[in-house]
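A single protein chain has been omitted; all remaining protein chains appear in their positions.
This part shows chain A:
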Amino acid sequence: MPKRANSFPEEVLEYVFSFIQTDQDRSSISTVCKSWYEIERWCRRRIFIGNCYAVSPRMLIRRFPDVRSIELKGKPHFADFNLVPEGWGGYVYPWIAAMASAYPWLEEIKLKRMVVTDETLELIAKSFKNMKLLVLSSCEGFSTDGLAAIAANCRNLRELDLHESDVEDLSGHWLSHFPDTYTSLVSLNIACLGSELSFSALERLVARCPNLRSLRLNRSVPLDRLANLLRLAPRLTDLGTGAYSAEWRPDVFAILSRAISGCKELKSLSGFWDVVPSYLPAIYSICPGLTSLNLSYATIQSPALVKLVSQCPNLQRLWVLDYIEDVGLDALAESCKDLRELRVFPSDPFVVEPNVSLTEQGLISVSEGCPKLHSVLYFCRQMSNDALITIARNQPNFTCFRLCIIEPKIPDYLTLQPFDVGFGAIVENCKNLRRLSVSGLLTDQAFDYIGTYGKKLEMLSIAFAGDSDLGLHHILSGCDNLRKLEIRDCPFGDKALLANAAKLETMRSLWMSSCSVSYGACKLLGQRLPRLNVEVIDERGHPESRPENSPVEKLYIYRSVAGPRFDMPGFVWTMDEDSALRVT
């Protein structure tokens, strides 16, 4: 090894490394030579682990002795749609227990889709004196008692974000556990909590935290309390209202308007449950400054929505229900030229007949009128290949394109053809596409296009599509940068998986449910590829009780250097060398 690498003192190298922040770059540095590996591992402060089972706490701690910020993700994405049975896994406690002794100076914990218990939260509260940021996104398993422990003990907490977690709401009094001496709150997101909060505790908290910039309330906070809170926190940049409804009273309206207009730095609004439309104008004064608006719980009709978005010329992100309709999206395309991200959710997803006039036309309008639009999630009931081709031509800069045509397997409503060429146009034109969700009737040809053109694609979601293994083969052999693939209810089986088995080691994970992958193929994959965990999830009992060629219910394959996990419930089995011998 040439001495050159060591000609700088370590401190200098460490200083240089501190400018290099991304995980990929830091990984690259660490592979240059042994001494750089050593220096880098001692000064790495931020860790991102996209799959908590890919590596073990012990391995993490052994390599990185002084971590200050950790982000962990647990369950696969399809858990959001109830496809992952309860009890599957994703427990964070072992991580916290290990880090409690290894990383006493830990400042940030971000968790997504993990099971967090009150015991875990108590341990966090007790072990990390410098805890500043706690984000529990789509997590579950804890109650307001655990939150009380956090509130009581984390003196340096700046951010507490419970984004869409499922919290057992035992009482609203946990807020009063923040001591009177606690003043460091910067961001609080409790929108997901179901029960009534202690309003006086909330007001006192807001009053004594001068740095509060983000406050997302839950539905229980009534409109008439909002004005008070806003007066106490005029420097808010992000507000999530509680229920946006009250009996119409002009004086209440006037007070609310004044309070909102006093928050001159507001950039982001959300909440808006149970909206009473006559109160909407209260926010008009700050609309010109808004960059982000989440109206996806607001059951307001198109005219009110049009009036609102027309006053937000600087809007970059809009989440809205399909009540906006095509006419509202036309207005959006006219007014919001800076729009970057649009999500349109279905107001009545479980009926077949459309309840609103939202079609492919709305998406065409925004793709045409909003030059910076790069991320879309769109639920609709009809689509055509022509529309998709037009959209792709209008907006080649899509990085994320998720289309959900609500009825599975329906074709182009104009030609009755599958959507192969439509999605083909999307992947061909949008050269920077990183995330794609497809829907509607699709043949293997669609996947041929995706494999051929989707070279930058990192995440792909497929449902009720394809004809045969060829479809899956196109994806696995074509998409060079694929990291996450999730598939449900497709006729994909053993062949494509086995022919592309090595590809699986280059991806974070593969989820397949209600497909045609046999138990035998799962065993083979698990036995031959030791760096993959091949998990069979089957609530019908041990797969050994059925023929080898019988398909498994669900399959989750992910690469791991930690080996098979030991916290599996009775309906999950890891396929490895011993799987043939193992009995339930």
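The working rule: a contact is a pair of C-beta atoms (placed from the backbone, for glycine too) under 8 Å apart; a residue touches a chain by one contact, two chains touch by 3 or more; residues count from 1.
Definition applied: contacts and distances are computed from a predicted model.
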| item | value |
| --- | --- |
| Name under which UniProt lists the unshown chain, selected from "Sodium/potassium-transporting ATPase subunit alpha", "Auxin-responsive protein", "AP-3 complex subunit mu-1 isoform X3" or "Tetraspanin" | "Auxin-responsive protein" |
| Of A:74, A:172, A:240 or A:493, the one touching the omitted chain in the full complex | A:493 |
| Absent-chain contact - pick from A:214, A:292 or A:513 | A:513 |
| Contact residue for the chain not shown (choose from A:325, A:341, A:420 or A:469) | A:469 |
| Among A:15, A:81 or A:105, the residue in touch with the chain that has been omitted | A:81 |
| Residue among A:96, A:192 or A:510 that touches the chain left out of view | A:192 |
| Chain A residues touching the omitted chain (full complex) | 23-24, 27, 30-32, 34, 37, 49-51, 54-55, 59-60, 63, 78, 80-83, 86-87, 115, 117-119, 138, 141, 143, 164, 166, 168, 192, 273-274, 296-297, 299, 345-346, 349-352, 379, 404, 406-410, 437, 452, 461, 463-464, 467-470, 473, 477-478, 480, 488-489, 491, 493, 495-496, 498-503, 505-506, 508, 513-516, 518, 524, 527-531, 540, 547, 549-553, 559-561, 567-571 |
